[in-house]
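Following: one structure in structure tokens, then a few remarks.
One protein chain omitted, others in place.
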Amino acid sequence: MSTPETKRGGLPHQPPGNTLGKENYLNASRGFLSWALTLDHKRIGLMYLVSILTAFLGGGLAALYVRTELIAPGQTLGDADMYNQAFTLHGAIMVFLFIIPGIPAALGNFVLPLLLGAKDVAFPRLNLASYWLWVCGAIFAVISLATGGVDTGWTFYTPYSSSTTTSVIPIVTGVFILGFSSIFTGLNFIVTTHKLRPKNMGWFNMPLVMWALYSTAIIQVLATPVLAITLLLLIAERAMGIGIFDPALGGDAVLFQHFFWFYSHPAVYIMILPAMGIISELIAVFSRKHIFGYTFIAYSSVAIAIFGFIVWGHHMFTSGQSDLLNMIFAALTFSVSIPSAIKIWNWLATLYKGSISWDTPMLYALSFIILFTIGGLTGLFLGMLAVDVFLHDTYFVVAHFHYVMFGGTVIAFLGGLFYWWPKMTGRMYSETSGRLSAALIFIGFNLTFFIQFILGSQGMPRRYFDYLPRYEFYHQVSTIGAYITALGFMVAAYSLAMSLVRGKLAPANPWGGNSLEWHTTSPPPLHNFEGEPRSDDPYDYGDWKWDDSVEGFVRKDAEATA
Amino acid sequence: MASSTDGKHVPHVVPLWILIGVLAILLILTWATVAVTSFDFGSNMNLVVAMVIAVIKAALVVMFFMHLVWDRPFNTVIFVSALAFVGLFIILALLDTGQYQPTMIPGYTAAGGVVP
Amino acid sequence: MSHDHDHPSYLQHHFDTPEQQFTSSKLGMWLFLATEVLMFGGLFCAYSVYRGNHPEIFMYAHQFLDTKLGAINTVVLLCSSLTMAWAVRAAQLGQKRLLPFMLILTLAGAFGFMGIKYIEYSSKFDHGLLWARAYEPHEEGHHGDDHGDGHEAGAADHGAAHDGGDDHGDADHNGAADHNGASDHNGDAAHEAAAGDHGGEQAEALPDGVLEILPSGLKVEKSTIAPPGSAPSGTVLTVSDDGHGEHHGPEPEKTKVFFSIYFLMTGLHGIHVLGGIVVIFWLLFKSLGGAFGPEYYTPVDLVGLYWHLVDLIWIFLFPLLYLIH
Partner (left out) sequence: MIDVLASILQRVISIPAGIAAAASERVWLPRSVSTFAGDIDFAWDVVFWLSVFFFVLITLITVYFMFRYKRRTPDQEALPAPDHHLPIEIAWSVLPLGIVVVLFWQGFAQYVNMATPPQDTYEIQVSAMKWSWLFTYPNGAVTNELHVPIDTPIELVMTSSDVLHAFFVPEFRVKKDIVPGRYSNLWFEATEAGDYDLMCTEYCGKDHSAMLAKVTVHEPGGFEPWLKEESDYYNKGWSMEEIGEKLYNTRGCKTCHSVDGVNGTGPTFLGLYGIEHALVGGGTAVVDENYVRESILEPQATIVAGYDPVMPTYQGRLSEQDISALIAYLKSLGN
């Protein structure tokens, strides 16, 4: 650790290990181009973060529009076309612009090399290209919005998508580009994990979030190209009428669904695996206890990645897929539930006899366990063939995937964001507002979506602009829940934004974690570490002790922390 | 293969006779695959023969032109798993579409909706 | 910095050794190739599904592809693969004059491939053998309707597709060359004058049901089955090939899907060849400046891998599209 400099810029109490006002990656160079053309993974991660949060805001507003429209049967705000475009926009933005790049490209980009003790990802230029491809894809999404919107649903099912008059081609082009952005991130992460670990870090010394990001990257690399070709075929279908998917031209509409879900089911694991990785970190760090069953959790991530490829047909049980395939996919589908269950049990065992702090990231992690349990268990209903036939395309499915995607991924994303925020910015957020946001989102989310399980089991179909009066009460509750959730997000945004203005300065290790990112300063220097970081078991917290003067954790063996 | 202790990269050079020999075999196989089309092996055997030849050709290119025999084994793992996933995709899709073929309506053309 | 004593200019700051950088690049490239395999895998899947369910379409439609040109292209691509592998070898051995030479040979192969592809494509365009919506097969040499010899008006528009031919390939090239630029037979007066004679005369003395016999021995027959996509029903011309009984018969339904798949597969492959041309040019440019040698030849190696993959895909496309039996 370098010798402390005198405080600059009138910063308040600056704990050791905090580099605000000194040299760090944020001020290593200045000017717009130093960001736009940066090769530093940390800056790219931050740019991603700002971008995907903007996308999240857009998708969230679309969601609020949808929920508000549904507060009463019939027309509330706009007509059916408007509603259809709103839910399509909500789905497409949230899936392709927010949740898929969310954890890997934003948080992952920032922490992955730090976790490995590396200076950067293996291909920094590719990383930057990935970011700008994302921007490019987002621009296409905006173009499609500006040229009349899209009303196909995020799944782009043919033949509706090849016959509707709305702007399908721009948004599909956008998603095509976003696919390459995702591939580049995945490719980069695999190579980085393989090649840039420190010499003494074996595969089983990696933090579990690395296993999760690595498994995610495998899916990104192997599945996303199929999405690319699917979308290319869809564009060709519309532009040239090639007749692969459109029955009117001699094609096969169900084949499109095979193509689409061959990517989009593994993509579900692109969304949830990194979230599980973050939860493994949070549970261990905030219990100050070694993660339970490291090997099982690590292998279960890889297992989920691989099983994820052989279950896509469960999205097609009522689609006209043959009975034979329905049976095969139904049997294979249950295989995914085993590794997911393993993780839940291991997390609970980690909590046992821990020293459980109620800091904001941990509150998010604990709500993840409960929400993901509901999401996972309701998946069992949908895996059972005969029950799925009844529940398919109803609100039960909507609720199920929101419990996994929102209750799982978004919650873990927020947990990770609060967890690494001090490392990224060098500032602590206010715990009060942080905890309030976690509570509000938990309550609002359950109000919004638990009621939709009931709604779905009553037979309410999804993507309905209007509905039968008997469903009205449930929709009202759901809409109110959506607004409470939105309030929770506003509180979270407030908490993080205020921390930048008047947050306390963060120490190097506010939480007592032992993965390598906590071994460097907050924020880290341009090349991440001063000297070669020393890696050991990332879940052995015995070397760190709480220091009141630092308001964080310091190494026990450090002679003087200055 | 191409590693050394001090981290300096030492390339593996493929002997010229291997490269030219591989090309010769590839050309012969190309001739063969065209030639066998004039024989009828019955049912789908012609397709099988054509694919076997293509796989041999592809394997030669991958192993020698692309250095995979001398490369790190993990690169082989990547390539083979990519092929395996393609195979999985094709087999399951074929299995399904083959099953529901009888329900197809011959000569169907859509009656409503147009493409802009 | 751990490598301050030995820091070649090509070594990026976040790598410790050239070896680490090289194997990283190589691993990245193989992953990229895996994505390419899966991307083309989608097309192969679409191909398999349609061939599995409609073998008759493939049996019928592949006759319009030119096996001879396909085979020549295969050879061209294989040879350029060798020169590429040789280029990598030259770079590894520091043969600074051989490397650009081999790259130029590879480029020659690439351009040769695209040139032949161009000939094939323009022949398809001339005959209206295009993807589904544009599919409108017609026979260049046949212009009966223009000369009032009694055929249904419009028959030629959606009528005979011509053999591109594994067995009658030469006839097709001649046709394609002769009628280049004359695909719009109603608008091109000069062409009508040239083609009109034999088309009009032959049709007069033919047996019932056969509308025309082409110079190559193909009979253009009357069929009652309209190809989908051609709007009015009526007389439809199809080609039968007397040499090989199995190619007889009317045009199956959904034939246009074959051409959709053909254009998608060869088109996407062609785009990859074009991409290869660009990067090989870049390599050539760099190699002329002496950028590569035994200690640093990563770009040559990676482009080589890419180029071989393009070759690899063609190795499958050729029998699957041209050699259907």
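Order as written gives the chain letters A, B and C; numbering starts at 1 within each chain.
The definition used in the following text is that a residue touches a chain if its C-beta (ideal position, glycine included) is under 8 Å from a C-beta of that chain, and two chains touch if they have at least 3 such contacts.
The model shown is predicted, which means the values in this text are computed figures rather than measured ones.
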item: Chains shown that the absent chain touches, full complex; value: A, B
item: Per the touch definition above, residue among A:V135, A:A439, A:I480 or A:M498 touching the missing chain; value: A:I480
item: Selected residue (touches chain absent from view) among A:N326, A:T485 or A:S522; value: A:N326
item: Touch criterion as defined above, residue of A:N205, A:T373 or A:S430 at the omitted chain; value: A:T373
item: Touching residues (missing chain, whole complex) on subunit A; value: 68, 71-72, 76-77, 80-81, 84, 151-153, 157, 159-160, 163-165, 247-248, 251-254, 287-296, 318-320, 323, 326-327, 330-331, 334, 337-338, 341-342, 344-346, 348-349, 351-358, 366, 369-370, 373-374, 377-378, 380-381, 383-390, 392-394, 454, 457-459, 461-468, 472-474, 476-477, 480, 539, 541, 545-546, 548
item: Touch list for subunit B against the chain that is not drawn; value: 100, 103-105, 108, 110-114
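The definition used in the following text is that only the chains that are shown with their structure count from here on.
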item: Greatest separation from subunit A - chain, by CA centre; value: C
item: Of A-B and B-C, pair with higher C-beta contact tally; value: B-C
item: Rounded Å distance between subunit A and subunit C, as computed from the means of their C-alpha atoms; value: 42
item: Overlap residues in subunit B, where contacts from two or more other chains coincide; value: 74, 81-82, 85, 89, 93, 97, 109
item: Contacts with 2+ other chains: residues of subunit A; value: 194, 222, 226, 241, 252, 255, 258
item: Complex contact set, residues of subunit C against subunit A; value: 2, 12-15, 20, 23-24, 27-28, 31-32, 34-43, 45-46, 49-50, 131-134, 228-229, 253-254, 256-257, 260-261, 263-264, 268
item: Subunit A residues within the subunit B interface of the complex; value: 159, 162-165, 194, 222, 226, 238, 241, 246-248, 252, 254-255, 258, 262, 309-310, 313, 320-325, 328
item: In the complex with subunit A, residue positions of subunit B that touch it; value: 74, 81-82, 85, 88-89, 92-93, 95-97, 99-100, 103, 108-110, 113-116
